[in-house]
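The structure appears right after this line, and notes come after that.
One protein chain omitted, others in place.
Lettered A, B and C in written order, each chain numbered from 1.
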Amino acid sequence: MNRETLANTVILAALAGIPVLAHLGGEPFVITLATRIAILGLAGVGLNLALGHGGLVSFGHAAFFGVGGYAMGVLASHAQAWTPLATWPVEIPGTNLMPVIWLTAILAAGLLSLVIAALSLRTRGVYFIMITLAFAQMAYYFAISWPAYGGEDGLSIYVRNRFPGLNTLDPIQFFAVCFTLLCLTLALMSRITGSRFGLLLQATRQNPARVEALGVQTYRIRLFAFVLSAMVTGLAGALYADLNRFVSPSMMSWQMSGELIVIVILGGVGRALGPVAGAGLYVLLENQLGGISDHWQIFLGAVLLWVVLFARGGVLGMLCDRRSADG
Amino acid sequence: MPVSLVIEQALNGLQFGVMIFLMAAGLTLIFGVMGLINLAHGSFFMTGAFACAATAAATGSFLLGLAASLAAAAAAGALVEVAVIRRLYARDHLDQVLATFALILIFSEGTRWLFGSFPLYLDVPQALARGVMLPGGIQYPLYRLVVIVVGLCVASGLWLLIHRTRLGMRIRAGESDREMIAALGVNIAGLYTAVFAIGAALAGLAGALVGALQSVQVGMGEPVLILAFVVIVIGGIGSIRGALIGSILVGLTDTLGRFLLPSAFGLFLDPSAATAFGSALASMLIYILMAVVLIFRPNGLFGVA
Amino acid sequence: MPTTKTLLAALLSCTLAVPALAGPLKVGMITTLSGGGAGLGTDVRDGFLLALKQAPDIDIEVVIEDDQQKPDIAVQLADKMIQSDKVDVLTGIIWSNLAMAVIPAATAQGKFYLSPNAGPSALAGKGCHPLYFNVAWQNDNLHEAAGAYANDAGYTNSFLLAPNYPAGQDALTGYKRMYQGDIAEEVFTQLGQTDYAAEIAQIRASGADSVYFFLPGGMGISFLKQYAGSGVDIPVIGPAFSFDQGILQAVGEAALGVKNTSQWSKDLDNPANQAFVESFQAEYGRLPSLYASQGFDTANLLISAAKTADVTDPDAFQAALEAADFDSVRGNFRFASNHHPIQDIYVREVIREGDIYTNRIVATALTDHSDAYVAECEM
Partner (left out) sequence: MDDPLLSVHDLSRSFGAFLACDRVSLDLRAGEIHALIGPNGAGKSTLIKQIAGELAPDSGSIRFLGRDVTRLGTARRARMGLARTFQVSSVVPEFTVRENLVLALASGQAGFPGVWSRAMTDSALTDGADAVVARLGLAHRSGIVASELAHAERRKVEIAMVLAQRPKAFLLDEPMAGIGTEGSAEMTDLLADLRHEAPVLLVEHDMDAVFRLADRITVLVSGRVIASDTPERIRANADVRRAYLGDGPH
């Protein structure tokens, strides 16, 4: 077992084990924190596909996170109020069934990202960073000023959505749902990054001219990676909204995009479990530093700065060595 | 709708654009020369505004305040460059984004720690606090006219600096070939610190000028930062001319959009829907402008591939 | 000093009335202590803690957390306080959108919530809840008062300005509910906008005889400074938020003489208020703000309920809160059937006292005012 595999095992075991212990010890908030780590980690895993493997620095992934959240909010609010979502051409009711919500979130994020990526991928480098930000800002201002679903106030869903056979209001059961989805996605990502597509994606990041000369249209590879990445982040958004039983435009703000990037970098760009490690560290910092003083964000800034300057490659980069092409 | 109102709004758009330009000029200079994405540029804007407010409150002189804002922002810029930024030139954009994001947190909370949570008082100097009558019967605040003039002076000053001075020659050389000018014996570290400090000072000046019109508060830099990024991307990164034209384009689009869109929608929607829809679209307008520019010109209006 | 004596007497009588209670009452305060909105949260917190300090015999334990003005963080803090700190009562939220995120979930879990600031309409009408009490105002209140004042002042053509988000839309609705004149124009600005030259030009061209604006925080400061510099002299009315003690110093002379509506003012003539203003200044070395007064009242309401009932008996505790048996710094204060205040709302004018800008009351806009949603609340 190499060091990265060992580190990955430890990370997943800790993420699964700590909530179980907390459940036995009657500390439900620890479970909530772990759920938050799992969900933000999932969002980061999505971003990591575009950012880490594809080299597509998206400063607009909050848009997909938010769209996933709104997919949950809109469907659940209609189910809650017993009003149909649409009456034409067919009547579509709302729903509070998680699998349906997840599917909607994934599709909605996928569609939005398809449009955004199709336009944005014409640019490179900083221009790409900024055009993705521009699209996310459009989504953000749209959500703020669109009154139908709460505008800036957001949407409160008073009861967490249902998953057949589970009591999702029980923190540990909801955690289990999120953790399972995280593990499934990680497995999927491991297949994808090791596949022919994954190989081409990483080659495209490092040497697009070569890949084009080999007869592959890098635009399509990037497009697919970006859409897939947005779909995972969208799913995470739906879960995050369910965790908070609340969705608002702040999920689409540029600070949120920044946080997602921070999470990926903290853990280690392009590493399978980097985002999970990053999310863990970020949530812990946020929770622990708050106790030091009102000005805790200074310390958060200092820690982040230290990581960039001295712990290159993030937490996993410090622990492990070079990434391999099929890792 | 009276023509004079449209002209006045266009003037407002120009003035807003010039304000953004002061911020964007430093950003694009830093990006062009060092290839650095500096999210913390908004923090220098804030530093300038706070320094100006504090000095003006202590001395009663707005001019001293302006001087203080330049000095404080330049000093903060130089300090940050030496302590942090110079380790980032060789890194990729991701590391730069994260590090400067961290700097925002430190600057914002640090400022709040020093000055408290409440906004500071800073007003336009008495001599400029009046309206003037422009040809065509438009009454316009003198201070805003002065801001437009200062902005255009800074633009030409920068142009002269880059094209007519020894420092500018080095800056241009540094843009095209870093190793070469280092080989020629130019102190590249010193040059970078100087450029970074100049960029920061410009942002500080913008903060002070704008601070007199707005609220001097923690976090005031971030909205302007986003605007400045929009501007330099539209104009083409590294191009001062692009930044100026991009700024004015953004200023005009935003101001006229806010003003005209609700009335335009009023032609075929009922008033409240038109206001809501028009305002919503107006807030997205500059981002739409940026996306459209990038779709047709992926390197901005004046960028090089 | 007579006021101190009154206070001491009040405190003594309180002490005698305290029944023996089991365990401390645990309060969770979620408020904004970092970032641009920290001033408001700090004031609510300081007002709240001052009241607790003045009632040392009531065993109330407070857990305070910073929500960073982010709704998702607020929700997580509420979860933490309910699940791990096991608080009985939640309070502290400043912003409507955060309130909407936290309050329904908290009351659904059987926790009391006392709002020291935000009062979204959804929670006053159909979404009202027995465990939710608003100690400040329903969001529309100050705007309604401004509308009423505009009528009294004889304005017949108002220009309305607010950010394009729900609270902004509510504000203008509130104003129009009372205001009987014409609307010159209604303009929605971008949230967080800093430059208002375009709107001011529209105001100048509109021919209005009054301007009503709702621009909380930095937006209001920017607007007022730019408005004063523009040479437009149409009178301005606003809600107290843009003329509060904390930000008034930053607006400075530009605010002088502007009328604004508030349910509280530093110069309100009642003993509780005089004692509060004095003790707040003594404790923190600054004048109290509207938010501080609301935090102070919230704590005193809580103390009054804790004196007569135990939170472990929710029905009794709810009844004790409904009684609102405390000396509000606002003078008259009682709850309507939707647990929102019935109170007087005043018109204040910005004045200068020495070096400091502050407000004085010039008129009463509304007396014994409740809110427009009380009939919709089925409790």
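Here, contacts are C-beta pairs under 8 Å (C-beta built on N, C-alpha and C of every residue); 3 or more make two chains touch, one makes a residue touch a chain.
Values in this document were obtained by computation on a predicted structure and should not be read as measured data.
Engineer: So which of the visible chains would the left-out chain be touching?
Structural biologist: Looking at the entire complex, the absent chain's contacts are A.
Engineer: Hey, which of A:L12, A:L114, A:C183 or A:L199 is the one touching the hidden chain?
Structural biologist: Answer from the full complex: A:L199 touches the omitted chain.
Engineer: May I ask you to list the residues on chain A that touch the chain which is not drawn?
Structural biologist: 191-192, 194-200, 202-203, 206-207, 209-218, 220-221, 224, 322-323, 325-326
We take it that only the chains that are shown with their structure count from here on.
Engineer: So what shape is it, when you link every pair of chains that touch: line, ring, star, complete or other?
Structural biologist: Topology of touching chains reads as complete, every chain touching all others.
Engineer: Between A-C and A-B, which chain pair shares more contacting C-beta pairs?
Structural biologist: A-B
Engineer: Taking each chain's centre as the mean of its CA atoms, how far is chain A from chain C in angstrom?
Structural biologist: It comes to 37 Å between the two C-alpha centres.
Engineer: I'd like the Å distance between the centres of chain A and chain B, where a centre is the mean of that chain's Cα atoms.
Structural biologist: Centre separation, chain A to chain B: 32 Å.
Engineer: At which residue positions does chain B touch at least two other chains?
Structural biologist: Residues 108-109, 112, 276, 279-280, 283 of chain B touch two or more partner chains.
Engineer: Provide the list of chain C residues touching at least two other chains, using ranges where the numbers run on.
Structural biologist: 34, 38, 164, 169, 188, 190-191
Engineer: In the complex of these two chains, what residues of chain C are touching chain B?
Structural biologist: Touching chain B: residues 34-36, 38-39, 42, 164, 169, 186-192, 194-195, 197-199, 201-202, 204-205, 217-219, 221-222, 225-226, 229-231, 246-247, 249-254 of chain C.
Engineer: Would you pull the chain A residues touching chain B in the complex into a rising list?
Structural biologist: Spelled out, the residues of chain A in touch with chain B are 51, 57, 59, 119-120, 122-127, 129-131, 133-135, 137-138, 141-142, 144-147, 254, 258, 261-262, 265, 269, 295-298, 300-305, 307-309, 312.
Engineer: For a test of understanding, state which residues of chain A touch chain C in their complex under the given definition.
Structural biologist: Checking each residue of chain A against chain C gives 27-30, 32-33, 36, 141, 144-145, 147, 150-154, 156, 158-159, 171, 240, 244-246, 248, 250-251, 290, 294-297.
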